[in-house]
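Every protein chain but one is kept in place in this view of the complex.
Take a look at chain A:
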Amino acid sequence: MQDRTYEHLAALVVTNLVHQHGWTEIKSHPVGGEDCTAPRRLIITGLPQRRLYIHPDEQVEALEDGYASEHQHIQEPEFEWVLPLHITESVTLGTFSTLFDSISVLPRPVESHAHQASHGDTRDWRCSARHKRCLIALLHDDSTVSYYLMHDGIVKPRQN
């Protein structure tokens, strides 16, 4: 694939994120080292309208503290990584591995919820000590985009 292909792919996903899901503050970043012979992919960061992922343990903690998971400070959104992929692409474990090695845990530094970090002795679920995660955006030819959350490592599933 040529470099432009990844750009078009990213543009389509960005359009979908902005207009269908109401994401804001979207930026694209190239990933992969410059010594790499393969063309560089684009990865997107952005801010969803509401929080995308709540770890099952955090949900349990919140319930124990007496908050429903719909509570406002739990639902406050976090920046997410998004990797655009086309349905006909085939990736390998190596692809994902390189991707996760090249990104940091937090797409952008935490600003607004510094007050939560000092919240008692409970674990801070938004700090850089949490699991690395990335949203996989799968684009189909009919411009459907479906999103999957991928965690680096073994992370237990949510009990929806």
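Here, contacts are C-beta pairs under 8 Å (C-beta built on N, C-alpha and C of every residue); 3 or more make two chains touch, one makes a residue touch a chain; residues count from 1.
Keep this in mind: contacts and distances are computed from a predicted model.
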(request) Write down which listed name, "ATP synthase subunit gamma", "tRNA-splicing endonuclease subunit Sen34", "Cilia- and flagella-associated protein 36" or "DNase I-like protein", is the UniProt protein name of the chain that is not shown. (result) "tRNA-splicing endonuclease subunit Sen34"
(message) Of the residues A:62, A:85 or A:103, I need the one that contacts the missing chain.
(response) A:85
(message) Among A:24, A:97 or A:128, exactly one should touch the missing chain; which is it?
(response) A:97
(message) By the contact criterion defined above, which parts of chain A meet the unshown chain? Give residue numbers in ascending order.
(response) 21, 48, 52-53, 85-94, 96-97, 100-101, 135-136, 138, 146-160
